[in-house]
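Missing here: one protein chain of the complex. Every other protein chain is in place.
Note that the chains take the letters A and B in the order they are written out, and that residue 1 is the start of every chain.
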Amino acid sequence: MLYFLGRRIISALSVVFVTLVATFALFFVAPTDPAGAICGARNCPPDRLAEIRAGLGLDEPKVKQFTSYLEGLVAGRTYVNGGVERDCAAPCLGYSFKNDRPVLDMLKERLPVTISLVAGAAVIMLTVGVTIGSMAAKRRGTAGDRALVTSTLIVSSIPYYIVALMISLYLTIFYPILPRGQWTSPFDSPGKWIAGFVTPWLVLGLVNTTQYVRYSRGSMVESLSEDYIRTARAKGLSDRVVTYKHALRTALIPVITIFGLDVAGMLAGAIFTERIFDLPGLGQLVLQSLVNYDLPVIMGTVLISSIFLVAANLVVDIVYSLIDPRVRLS
Amino acid sequence: MSDTVRPIDQAPSNAETLLQIRDLKMHFPIKEAAGLARTKKVVQAVDGVSFDLKAGASLGLVGESGCGKSTTGRMITRLLTPTSGQILFKGTDIARLKEKDLRPFRRQLQIVFQDPYSSLNPRQTVSNIISTPLRVHNLVKKGKELARVQELLERVGLNPEHHNRYPNEFSGGQRQRIGIARALAVEPEVIIADEPVSALDVSIQAQVMNLLEDLRRDLGIAFVFIAHDLGVVRHFCDTVAVMYLGKIVEQGPREQIYGAPQHPYTQALLSAAPDLGTIRGIPPKERIRLVGDVPSPIDPPSGCRFRTRCWKAEDICATQEPLLEGKPQSTPGHAAACHFAEPKLDLTAATA
């Protein structure tokens, strides 16, 4: 187990590193000019441009820029800008080009919003999806089952942002049945926190639920036709125990894999949901930083998403080995 | 049902020796986590197998599941590269040949698999399945492929009109015939038949066995016939090798192996086969019941590998590995790997 963890963490770090290099490289391959963006004016005086470049460290060689970035991550670094020295302790993600704030602070601010959003939606999509999927699997072939499968297909084939936008528009603005999205820290006011998230949770959760209905239905249909399910029924176990204990346990294994990766992906920024419901999460930050060529922020968000992804992979593998005794972590 | 009963021709004793297998070994490395470190172990799937196969002959390879029969077959056809040992095909050692140099030999050595369901690509038509090896080996002119496929289908007793069908339109026995036709397409000299009838019902099994016999007699193809059914092996093979845990424990002419087996494991195997004879008044044969399970090939017992289940085992069995050798009383070609080998008669049932 220790050996497994050690090996996995090393491979995870290398994945994160490669992702950073790739992001950095892509940023400079594209014809981007953060300094121009900051300067703003169309006819930015060249010396002003050079000044900004120097201030941002963009005048240094590319490799140097990257190594300084890494150094900051691991050991912290000191920025000198216009004679002012600023200490940035490790893990230092640098300062935003755009508004000169520490990227770490910006991420810290955004993260709780995204985590709140994703956690709620994840609970909905897993519980509702698996429950409905299992029920459908048990009744497979019936009219109800077919209707369900068709309707999940229809919902999934509409682009997500259209569904989300429509719901937001109709149910929170034209006919305000549901509360509008709004960020309040749960520590300040749990009630307001919930109220502000109900609609995005439902939208993000339920739309994704349709996929989970299909995954878990498929997985359950398969596990219900296994020989050991027949054995369980032959023992005299009730239908309920057979379905929700014996069959569900194996059926969950593939569902959990997809779930882990989905959650990681959503944590990296549920861009549409955050935008439509006006939640100041990571996704919004990603959007803004892209528009502004704000390299430190882009790097920061990429870093955090790749960490989420590798962590999710690791967690899925560990959960796997807990559910399935045949899987040994090695 | 044909009523003409034809004896199967024994392979002529002066026939050319096609295959010489010498001390063939296959050790699969496996990795296991053990705390912080990782141990590397090996599965000794096949550990020193030797035999000869003459043109037109048929050698039976029997033994329990996991004893290395399929692995041996796969090495001979070079679907696996042996860890060590030699596979001499007409004098050329093909055990370590590179893929490029191997090609002419691949044609000569064909394999038929056990599972008639998974061994055929369900998305290819029968015609495609059979003609692929023809094309790979450039054995047929363009435009003549279909004719050859139909000829082969007819040869294995299938309707040549069915060449455009997919495997799922055929029954298990018919699929096995397709697999055989595919092997025959390249006119091989040796066919490794890995449990070709194990998945079939007894009535269908007999149909396929007869087909194999025809091929052997009419085309002179030599067979390595892998099976765990002792009855079909006795029917089809003139020599039999009994394997246990990666090694051949007894080998010899069919009459000797079935009539006077010397190795305790062979004796147990024969006596365990259920017997139809008793019901027709033939006195029941002696019963030998093995206890326990086959040990793991990762960590096989020292000395004689059978000793953990052997009722004759003594101290020497744990320390000294018995060699596969002829005993003074044995007929030529009959060898057993046991310190206390001793023929036991009357173990074979009328049918088994």
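Throughout what follows, a residue touches a chain if its C-beta (ideal position, glycine included) is under 8 Å from a C-beta of that chain, and two chains touch if they have at least 3 such contacts.
FYI, contacts and distances are computed from a predicted model.
Among the names given as "succinate dehydrogenase", "Sarcosine oxidase subunit delta", "Sulfite reductase" or "Peptide/nickel transport system ATP-binding protein", UniProt records the absent chain under the name "Peptide/nickel transport system ATP-binding protein". One of B:G231, B:P253 or B:G303 touches the chain omitted from the figure, and that residue is B:G231. Of the candidate positions B:K40, B:K142 or B:R280, contact with the unshown chain belongs to B:R280. The chain that is not drawn here is touched, among residues A:L237, A:L287 or A:V319, by A:L237.
Mapped onto subunit B, the interface with the missing chain covers residues 1-2, 5-8, 64-65, 171-174, 201-207, 209-210, 213, 228, 230-232, 234-235, 254, 258, 268-269, 271-281, 287, 289-291, 293-294, 348-352.
Where subunit A meets the omitted chain, the residues involved are 141-142, 226-228, 230-239, 246, 249-250, 323-326.
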